[in-house]
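Missing here is one protein chain; the remaining ones are kept as they sit in the complex.
Up next, chain A:
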Amino acid sequence: MSGTSAGLTGRETVSIRGEGTLSSRIRRHRWLYVLLLPTLAYFFMFSILPYYGLSIAFKDFSPFVGIADSKWVGLKHFRRLFVESPDFYRLLRNTLLIHLYKLIFGFPVPILFALLLNEVRKSFFKRFVQTVTYFPHFLSWVIYGGIVVNFLTPTGVINSTFDSLGMEPMNFLTDTGLFRPIIVATSIMKDFGWSAIIYLAALSGLNPELYDSAKVDGANRYHQLRYVTLPGIMPMISLMLIINLSNILDAGFEQIYVMMNPSVYAVGDIIDTYVYRMGLEMGQFSLATAVGLFKGVIGFLLVVSANSLLRRLGQRSIW
């Protein structure tokens, strides 16, 4: 682009960067390579080098022997995962279920919230609601989860309220039936306001003339919502849905890690928490790496498919 624009304006003094032999082009761009070098070095050291460590998924890794000298064992760890141990299906099930519950119950909330907010004409009130509801997004899950736990412990706020109403106390955090609903509800509470931003941006980009002509045609507010607003933000909704589905193996590591305890492993243990526990706490490096590799490969394929699907739909793609 720069080459042609410089050419079109006819300024010969400006180097036309797109032209010349490869070596002269490289020489002309040498400062850019110097600038790019730190970033490339970083990716090499912290993203590419770890790929080598993936080989231990096919080895019996021992930290004392090192990656290179550990013995190759082929698919032993994958066999153990997929065939011999019941752990893996529990993990996969928990991961998928928690993600899907978050999707089903959580995905519509920011859309509804943005639509409500968009109807507010008093900008002071609108700003106030935004300021309040965006805030929890900036808190870590350690902090927000800490607040949640403070409400749910046997002596917490909710049980104290139960107590004063003469109801039996409940142990929310160790109840296998309540763990997933609590995870889903709290993740919605923390991020619904923040996630609405993208829809608010889409809503503010809708052409006001569409509303004016709809009104001329006698459309009431429901008609406007149904025939102007929703079709207008539908591309953004489908974009977010596709991106969300491509992350289906992420159920929210930090949230679940901080809020989980051993009594709810059966319903709460997800791929990421298992990898951490097996690998770093119990020293089963190879097994944990095999699980991580499974997740990484599936996740990569999903994201690549999502991106090409978006391109084929003529949508903004992820990259």
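Criterion: a residue touches a chain if its C-beta (ideal position, glycine included) is under 8 Å from a C-beta of that chain, and two chains touch if they have at least 3 such contacts; residues count from 1.
Following the convention adopted for this analysis, contacts and distances are computed from a predicted model.
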Which of "Branched-chain amino acid transport system ATP-binding protein", "NADH-quinone oxidoreductase subunit C", "Carbohydrate ABC transporter permease" or "Aspartyl/glutamyl-tRNA(Asn/Gln) amidotransferase subunit C" is the UniProt protein name of the chain not shown? "Carbohydrate ABC transporter permease"
Touch as defined at the start, partner being the missing chain; which of A:Leu178, A:Ile198, A:Leu245 or A:Leu309 qualifies? A:Ile198
Contact with the hidden chain, among A:Leu75, A:Val132 or A:Ala266, goes to A:Val132
For review purposes, identify every residue of chain A that touches the missing chain, sorted by number. 1-3, 5-6, 11, 13-15, 17-18, 22, 25-26, 29, 31-33, 35-36, 38-40, 42-43, 45-54, 56, 67, 113, 116-117, 119-121, 125, 128-136, 138-143, 145-151, 155-157, 160-161, 164, 189, 192-193, 197-198, 201-202, 221, 236, 253-254, 258, 272, 275-276, 279-280, 285, 288-289, 292-293, 295-297, 299-300, 303-304, 316, 318-319
